[in-house]
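My questions all concern the structure below.
Note that one protein chain of the assembly has been removed; the remaining protein chains are unaltered in position.
A and B are the chain letters, set down in written order, and residue numbers restart from 1 in every chain.
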Amino acid sequence: MIGNLPYFAVAALVIFGLFGAIFGRNLVKIAVAVSLVEAATNLFIIALGYRNGGSIPVFTQAGGYADYMVLPTPQALTLTAIVIGMATTALLLSLIMLLYRHYGTLDVREIRRLRG
Amino acid sequence: MRPLSVIVRTVCNAFAWFVAVFGVYVIVHGHLSPGGGFQGGAVVATFMALLLVSHGATKCLGWVRTNFFYAFEHVGLLTFIAAGFLGIGVTFFYNSLALSGGLFGSAVPLGPNGGSLNTSGTIALMNCAVGIEVVGGLSMILLYMMQGVFHVDKPTLRGKEEAGHDR
Partner (left out) sequence: MTIWREHLPALLLALPLLGAFAAPVAGHFGSRARNVWFVSITALTALVAWGLWQQVSASGIVVYVMGAEHSRLTLPSGMALPVRILLEVDAMSALMAFMGAIAALAGALFSVRSMERFSGLDQFVALYLLLTAGMLGMEITGDLFNFFVFLEIASVASCGLVAFWRDRPEAVEASFKYMLLSTVGALMVLVAVAFFYGRYNTVAMAGVASHLQLGLAEKAALVFLVSALAMKCGTVPMHMWTPDAYAEAPAGVTCLLVAVSQAALYGLFRVCFTLYGASLGSSAVAWALIIMGLLSMFIGVTMAVIQKDVKRLMAYHSVSQVGYMLLGMGVALLVLSDPQKMAAYGAMALQGAVYHLFNYTMYKGLLFLVAGALAYAAGSRNLNDLGGLGRRMPQTAALFVIAAAAIAGLPPFNGFVSKLMIYESSFAVHPLLPVVAMVTSMLTLASFVKVFQTAFLGPEKAALREVQEVPGFMRGGMALLAVVVLVLSLFPTWSVGSFVEPAARALMDRAAYVGAVLGGGL
């Protein structure tokens, strides 16, 4: 049960994040909600790769525990996902700044020049 | 944006250099320890962030030009793709530098040890390339966003005290 705790945290974060992204009114809050989903995804991958009692997957620094390590692949995947997440967050925030400059508001209900 | 108090400025002036050196350390030890090009590059880019926050945008944007970081970014990216083409004799991204005896080319010592910096071939080279790229890219994002804040601030915040800064 306690071993499943990360997965519950992931589910909760995804639900909060999606809720915020769908029902949020403020653009910055929407960007934060998207980052929350991103964090949840990364936590999910890391939790999948964790092995109870395993050491770090760096051979020369693992000491005497070199035969039992956590999986390195999910960590590599997460690093890539974090880099991509940073890029998307930066782009989202830049677009929000531009939107604020054009519309003078951060409220999604007022930013709807494109419809129909 | 106004500069912060003299205490903050002094501390940031001093620590920005340590942060930069630590970031470079993380970059070049990317193949031996947790970290690597992106993480180290992000740490080095904190240099620019600290200066921007403590000295204010007006002064900082006068000190550096975005073209400088633009060049950084493209040197990093081109080095990265060149590192890929280096191994094209075998396969793309083939680690042709490893065990060649030259740059990053010595053998990895066996058994638990502190790690030897001059190993791992193309991987270390790519770490450096990614590090240079991320330093340029993140610093440029910070600078451009700061310039963007200027554009937004002018009509709306003129004459008002800025929120979030002490004094």
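Observations on the structure shown:
We take it that contacts are C-beta pairs under 8 Å (C-beta built on N, C-alpha and C of every residue); 3 or more make two chains touch, one makes a residue touch a chain.
None of the values given here were measured: they were computed from a predicted structure.
Checked against the full complex, the candidates A:I56, A:M69 or A:L99 give a single residue touching the omitted chain, namely A:L99. Touching the missing chain, out of B:I81, B:L103 or B:L117, is residue B:I81. Residue A:I111 is the one among A:A9, A:V32, A:I56 or A:I111 that touches the chain missing from this view.
Listed here are the chain A residues that touch the chain not shown: 14, 18, 21, 27, 30, 34, 37-38, 41, 44-45, 48, 73-74, 77, 80-81, 84, 87-88, 91-92, 95-96, 98-99, 102-103, 111-114, 116.
Mapped onto chain B, the interface with the missing chain covers residues 70, 74, 77-78, 80-81, 84-85, 87-95.
Here is the rule we go by: only the chains that are shown with their structure count from here on.
Between chain A and chain B the centroid-to-centroid distance comes to 22 Å (mean Cα coordinates, whole Å). In the complex of the two chains, the chain B residues touching chain A come out as 32-34, 36, 38, 42, 108-109, 111-115, 141, 144-145, 148-149, 151-152, 156.
Residues of chain A that touch chain B in their complex: 56, 58, 60-64, 66, 79, 82-83, 86, 90, 93-94, 97-98, 100-101, 104.
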